[in-house]
Structures are given as C-alpha cells and as structure tokens.
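To start, the structure under review is shown below, and the notes come after it.
Here the complex is missing a single protein chain, while all its other protein chains stay put.
Lettered A, B and C in written order, each chain numbered from 1.
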Amino acid sequence: MLAYVARRLLYLIPVIFGVTILTFVLFNVVGGDPVYQKMGKHGSEAEIKILRHELGLDRPLPEQYLFYLKQCVTFNFGRSWATNQNITDMLTAGIGPSMSLSIPAFFITIVLSILLSILIVFFRNGLMDKLLQVFCIAGTCISVLVYVILGQYFFAYKWGMFPISGYDSGWDSRWQFLALPMIIWVAVSIGYEVLLYRSAILEEVFQDYVRTARAKGLTEKVVLLKHVLKNSLTPIITSIMMEVPLLITGALVLEAFFGIPGLGGMIYQAVANSDFPVIKAMTFIGSVLFVLANLASDLLVSLVDPRVEFN
Amino acid sequence: MSTGTTATVEQNQVSSAGVSLWSDAYRRFKKNKLGVVCFFIICGYVAIALLTWLGLLGADFSVNGPDSYAAPSSSHWFGTDIFGRDVFARGLHGTRIALSIGLATSFIAIPIGVTLGAIAGYFGGLVDDFIVWFYNVVESIPDILKIIALGYAMGRGISTVYISIGLTTWVSLCKLIRTEFMKHKRRDYVQSAMAIGASHKRRMFLHILPNVFHIILVNLSVRFITAIKMEVVLSYLGLGVEPGQPSWGIMIDDAKLEMARGVWWGLTCASIFMFFLILAFTLFNDALREALDPKLRNK
Amino acid sequence: MSSVVEVKNLVTSFKTQEGTFNAVDNVSFKVDAGKTLGIVGESGCGKSVTSLSIMGLIPMPPGKIESGEILFKGQNLLKLSQNEMRKIRGNKIGMIFQEPMTSLNPVFTIGNQIEEAIKLHQKELSSKQVREKAIDMLKLVGIPSPEKRIDDYPHQLSGGMRQRVMIAIALSCSPDLLIADEPTTALDVTIQAQILDLIKKLQRELNTAMILITHDLGVVAETCDDVAVMYAGKIVEYGTADQIFNRPLHPYTKGLLNSVPHFETGKRKTRLETIPGIVPSLANLPQGCRFFDRCTQSIEQCKVRQPELEKLEHNVACYNPVKQK
Partner (left out) sequence: MSTPFIEVKNLSKHFPIKGGFFSRQIASVKAVSDVSLKIQKGETLGLVGESGCGKSTLGRCIIRLIDVSAGQILLEGKDITQTKGEELRALRRKMQIIFQDPYSSLNPRMTVGKIIEEPLIIHKIGNSANDRRNRVKELIETVGLRKESIDRYPHEFSGGQRQRIGIARSLAVEPELIVCDEPVSALDVSIQAQVINLLMDLQQKLGLTYLFIAHDLKVVEHISNRVAVMYLGKVVELADADELYKNPRHPYTQALLSAIPVPKVGGHKMKRIILQGDVPSPVNPPSGCYFNPRCPIMSDECKTTDPILKNLGSNHEARCLKV
C-alpha cells in the first residue's frame, strides 16, 4: 500500500512541474503586460521601466520561470502587487474562513444527495421518482449567481434572518455569517449531485449479482442498501473527489458576494486588481490540491472495491 | 453452386433499403415526446437568436428610453433598465450571445478533445503517456483560473470568452474519446479491418470514429449548458462580454445592485430566458443519449 | 409420491415497443423429489423465463405472469404475498445462474455471501454456527482449504470455483428444489464435467428435485431423467431422456439431434443434417405451428392450427410426428 502511494506521489511530480510551466506561460508570457495591468494607461515611460526592473520582468524568461519555480517549491510567493502583503501570510489567513464555509457545506450536500438518490432509486418508476427528478433538473438550470442574489435579497435583506454580508473570525461567531452562504451552496449543488448519484446507483441495480441477492430471498431494501450501494460507492467517491478542489476556488462567488475573507474572496480581489502573483499562487495551490484529491479518491476507492490492487 | 438449401428465410423484410443505426436512433428519439418538445424549444431559441442577429427582432435593445427602471407594463413587458432600454429586447439578444458562446466554444474544444483523445487512445505507448500527462496538467488547474489568465491575455470581450472557455473545457471529452478508442481498437471489427489490410488512418476514421460519434454529439449539447452558465460567472468576475452587450450574464450581474432598489424585472427576465434554454438542453440531452445508446438498439 | 413442483399452463408475457408477447406460452411440467427435469431449447425459446417465473424473479414491468399455476409442494406460489415468497426463495428453492463471473457481488467476500442466505432463513443459528455451516458448504462443494478461502473475494477465484460458491449458496438451506439456469455454459469442458458431477452427487445426498436449463443436448442426456424440449415459448416434446434421445417424435427434436456432430459415428467431414431458417421472432409468430417455416414434414393442418401436447408414447405437439424406424 505504501509503495503504491509513494509511486503515485512520484508520478505527481511531473504533473505539478507541468502545472508550473503552464501557469508561467499563461501569466508571464501570454498574460499581457503585467506592468500595464498594474500601472493602468497613464504611466510614464520612465516609471514603467523602473517598475519592470523592480518586478524582475526585464530578466530573460527562463530566469523568471526559475524564480517562480523557487517560489512554488518554497511556498513563499513573494508580495502581492495590490496590498504588498506577503502572499503566504494571506493564504494562511484565507484558509480558515474558506475551510469553515466549504467543508461543512460540502459534507451536508454529499450526505443529503446520497440519501435522496437512494430514496429515488428505491421508489423508482413511482411519482416520487419523477417529482424529485424534475426538482433536481430544475435546480441545475439556475445560475449560481441567481441563487446568491435571491438568497441574499430574501433571507438577509427582506426577512433579515441572516446578516447580509461580513465575517467575524471568532470561532463561534463566524457561523451566523456562514450560515446563509452554506444554505445557498447546498441548494446550488444538490440537484446536480442527486442526479449523478442516482445514475451511478441505477447502473448497479441491473447487474447479475442483484438477481442472485434477490434469489436468496433478501428484501428489496437489503438488496439496495447492502449490495447495490457498496458497489455504487466507487463512482460516487470519484465524483466527490473531483469536487474537492472546488472547495477552495468554487466558493469564489459566495465568498466574494458575502464578503468572506477566504481564498475565493482573495482571488476575486486579485482579479479585480490584476494582482498576478496572488493569482499565480492560487493556481499552483489549486492544482496541487486537485492532484492530491485524485490520489485520495483512488485510495478511498481501493478501500471500497477489493478488485483495485496495488501492483 | 449456391447453397440454396440453406438460404435463410428473412422475415419482416419490408423495405429493401436497410435501417441504419442513425435512422433507428432517429425513430427512437421521435418516440420520446419530451425530447421532441425540448428540441423545438431549442429551435425557437435559435430562431430568436437569428432574428435578433439580423435586427428583425428587438432592434431597439440599445435605444436609451426616457424613463429608467420603469416597471413592467404593456409597452415594456419586462420594464426598462437603468438607461431606460427595453429589458425584454435585451433578453432576446442575450439568446444570440448565449447560443453563440455554446457554438463557438464547441468548435474550439471538440476538435482538440477528439484529436488528442483519438491519437492517445489508438496509438498508446509514449504518445498516450505524453497526452495523458498534458491533459492531467491542464485539468489540474481550476477552469476559472485558466479563463482568468486567458482573459488578461486577450482583454475583455466576447472573442475572449469564446477562446478561453473553448481552450479550457476540452479535457473531459478528450478522456472519454481516449477510453472509447482504446476499447474499440481491440474490438473484432477493427481487428478484421487490420486483417484485410486497412491502414491506421482508415481504421481510425472510417471504423472507430463513426462508432464513437454519438458520444461527441451528446457532449456537444452538454457543452452549451456549461458555457451559458460559465458566461454568467465570468460577467460577475468582470471577464465576460463587454459591459454594453445585452448578455444574460451582464443583466444578472447588474441585478445585484438593482435588487436592493426593488428592481426585480432585470434579474427575472434573464433568469427565465436562461432557465428554459438550459432545461430544454438538459432534457433534450437525456433523450439524445438514450436514443443514441448502441446498447438500447431497436428497443 | 406428489411432485415437488408442478407447473400448469404457465403464461408469462413481456411488454416491448412492438406490443406484448408471450415469452412462455401455456407451459406445463412437473418434477419429483430426487429427479432432474432438463429444459432444452435454443436462445429465445423461453426456458430461462420459465425458471425466473417459478422463482418469482420476473421484473414487472416489463414482464407479467398472465395465467397458470405453480404448485410447490401443493402450494400455488403465484397466490403468495411478496413476504411469503421471500421465505421460500433461497430457502426451499435455490437457483444457480449462468455467468459465474458476474453473479457474485464483487465487493463482498464469498463467506459473507454464503452466510447471508443461512442467516436469513435459519435465524436460530449463532453467528459462529453460521460461519461453520458456510465452511462446511464450501467443503461440500469441493473448494480446497475452505477456512482460508472463505474470506477471499470473488475476483480471486476462477470461473469453476465461483460456480461452486454459487452452488454452495443455493444449497446452503438444503432446498427441496434446485433450479440451474445454464450452470456450465460459461465453463470449459473439463471444469463443466467437475461441476455436473458435483451437482449430481449433491442432488443424490440432499434428494433435491432439480430443473436443469441448457441448450447443450449432451449435458441433458447425461444428467436428466426427464426432458422438455422448448421452441418459441412452447413445449413441443416432453418425456423421459431415453424416449427423447432414442425415439424423438417431434421433427425439431430430431433436427437438433442430427445437427450435433458425433465423432463416434465416424461420419466425419460429411454434411450435417441441418434445420433450415431461423427461430421466428415473437413479434410475428405464424398462425399455425411455430415450427412450420422450418419443418420438412409439415402437412396442411400444421399451417392452420397450433398443435397441442398429446400423449403418444410420450407427449408431443405435432400433427405429423417423426415415424419410428
């Protein structure tokens, strides 16, 4: 098992290396002239030259890339152009709020979706099945921004059940600020997840081993909850793990809208101020998380499905 | 010498011409009422897009009217926006932008995804390893951040939206096509094509591609949904189409300020337009997938 | 001695795009304790649907048991509620399926899947006793070192071994009736010999009645006491194995027997006597006898009316049966 994990980690290095190259190309080479972005149009010739030198943009590209690579490896991403803060500090400050929003919201969605999808499959071809399906599909047809705007307007502004925006880093006082974004997060993703898990479970319901289970005299409930569910966990886990990186960046709209100083909010600010170093740092971290999520999902799948060996 | 005695008796041989898989899929699709209705809804949207593009419908979308934020009335079904422009007309033009985004991104993403997936799946070996490494790298960077980077490179505008979404959303199709090519490469009908001396090119494009084409079709309709929803988020991030353009993304983005002032019709109009288009695409897509699924043949 | 299971005029239909068809059309047979009935026929003749109807495993929709009776030790299974039927399924009637590779749940150990059946129907046993019984069953079906293998997963076993586990599950509650739906079709011939030999031995020991469904005439000849030949949903001939194989009356049975290459008869490299044409699809069955299109000795009557099973030396549904030499 450890050899397998070690091997997979070794395999990650070329991918992450590739990510740094692509990020560098996207931002430093393709990404327009950062100085122009930073200075705006009215910067004088001399000022631009000084700034270019200051930011080390006048050095040859390979050298710039090595500098960026060093930053990534040492997790020290230098200073933000907009606020001149040390980026690494900003990141560590941002992780707290982001995690406390997305992790609970994420797990509530998963638990609710799995329960709902089991319910739908159990009553398949019935009215409940049709109704829930229509409800989920309708849910996926509304943009996340509409959910956010309406959520804020009704729950916070009109009925005042939640604060309109803002955040308090106090360990127990933050939840009142995070409650509304969490509800919106669940509302946005539940439709898509339920449909996804429903098809994964339905895929298993028609397999031969289900007929064998029924031939033993088991009730339909046991057949579904024991035999079918455990087999459909594999596709479900893979799809959950694909969502993990969105935990950080996915909350972007929510954090920006509700003024929560998480990583998502940071990206929104960085985009507004074309703060290249912050965006590059976030890109690197987002992709490292994605790659680790893939590994974690393979390991989790191997716990559920004995056929996955570690040759 | 004809082995007449073993000539077979073919029943239900009504017409002499054969029923191809495509016509069989079409027959099955027609049976799915919901799918057909949604297909016509989509045609309706396409008609709106064409008419607005030719200026025959909602031509006054950019004409500044006298009273800004007028409530919905008989003259303005969805009222007017801050510049007094007719919201309903802008909604109609939003259809043109939404469909054009869906189409343009598909024209960019599908060829990339299919060619890379086909080459990786068919040839395997080092080529496959390189392409897998490449799409793992591209996939690892969250889509939003890739689009932001490309947005900077090309500046704000609809062509940027086309290219940035197009260049970032080809990975899922590439993976699908790769697995399909790997599966079909080993199938007997491709082995026998090899046995009669068919070249790699012929085997790839004459044998395997037609048999995986239904996946591309289904992927095409899914692409419209993701592209339309992505446009809204991009507008919010200030990376979407130019502010003046009548896109649903801009309308919804503007609504975040309007709602506080009780101006609900801008958001409602854009959301309703979007809701029915995405709903139509989703249901049409399910019906299409069922009709095209080779396993469910002449059921 | 009343028969363990008796099926009377069973009709099972399936709803499809082109309409509703009777996959099993008015089928009747019975099986006594310790005896084996072979149901033989080509693909699509309805033999598997018959077995699933007895077990009550027909998916409804699209399937439906239109009419008929299934008397299991005198009790009509079609009248039982779902709960009552579940007490019989897996307990009084065991079933083995064709595909050993997919019939076992890949994510549970074989021990778990055997114990499940025992725990369900023999609640009085403690969990230790259940595990012992499971190990005994594995020993009974000839799996080497059962104490170790009981915790293996299905993918760690070969096709033959998995079929043995299926048999262990089906016989774990020593049922009165065992239904085997093409148990050895997916196995190699030397493994098939092992499995058939095992099934015969266990049947003698447990005195179970058995229904063996297969398309392989050789397997039927060597394992079954009575034989029912099915064609397009109907039983066309029904009698003892000796009668069917040595004195076939129905042209279809005779045709089948002649189509099988015998290497003993020394008639190598000669043309086989074949049955022309293909099985009529249920969508448009001929009005008269369903074998009419492919029959070489059909007479006028065959075109008009469907022949019913009638008793000659043994039961056959044909107006112009094969003349015995």
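By our rule, a contact is a pair of C-beta atoms (placed from the backbone, for glycine too) under 8 Å apart; a residue touches a chain by one contact, two chains touch by 3 or more.
Owing to the predicted nature of the structure, the values given are computational and were not obtained by experimental measurement.
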> Which of these, C:19, C:62 or C:218, touches the one chain of the complex that we don't see?
Replying inline: C:218
> Any idea which of C:27, C:161 or C:228 touches the chain not displayed?
Replying inline: C:161
>> Under the stated touch rule, tell me which residues of subunit B contact the chain that is not displayed.
In response: 1-4, 6-8, 10, 13, 16-21, 24, 187-189, 191-198, 202, 207, 210-211, 294, 297-298
>> Touching the absent chain: which residues on subunit C qualify?
In response: 42-43, 144, 158, 160-161, 188-194, 196-197, 215-223, 241-242, 244-246, 255-264, 266, 268-269, 271-276, 278-279
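Just so it is clear, only the chains that are shown with their structure count from here on.
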>> On a CA-centroid basis, which chain has its centre farthest from subunit A's?
In response: C
> With respect to inter-chain C-beta contacts, which pair, A-B or A-C, contains the greater number?
Replying inline: A-B
> If you average the Cα atoms of subunit A and of subunit C to get two centres, how far apart are those centres in Å?
Replying inline: 53
>> Which positions in subunit A are in touch with at least two other chains?
In response: none
> Which parts of subunit B, given as residue numbers and ranges, touch two or more other chains?
Replying inline: none
> How about subunit C: which of its residues touch subunit A in the complex?
Replying inline: 55, 57, 61, 86-91, 94-95, 97, 99, 102-108, 116-117, 120-121, 153, 155, 166, 169-170
> Can you list the subunit A residues touching subunit C in their complex?
Replying inline: 125, 207-209, 211-219, 227, 230-231, 304-307
> Can you list the subunit B residues touching subunit A in their complex?
Replying inline: 133-134, 136-142, 144-146, 148-150, 152-153, 155, 229, 232-233, 236-239, 252-253, 255-256, 259-260, 267, 271, 274-276, 278-279, 282-283
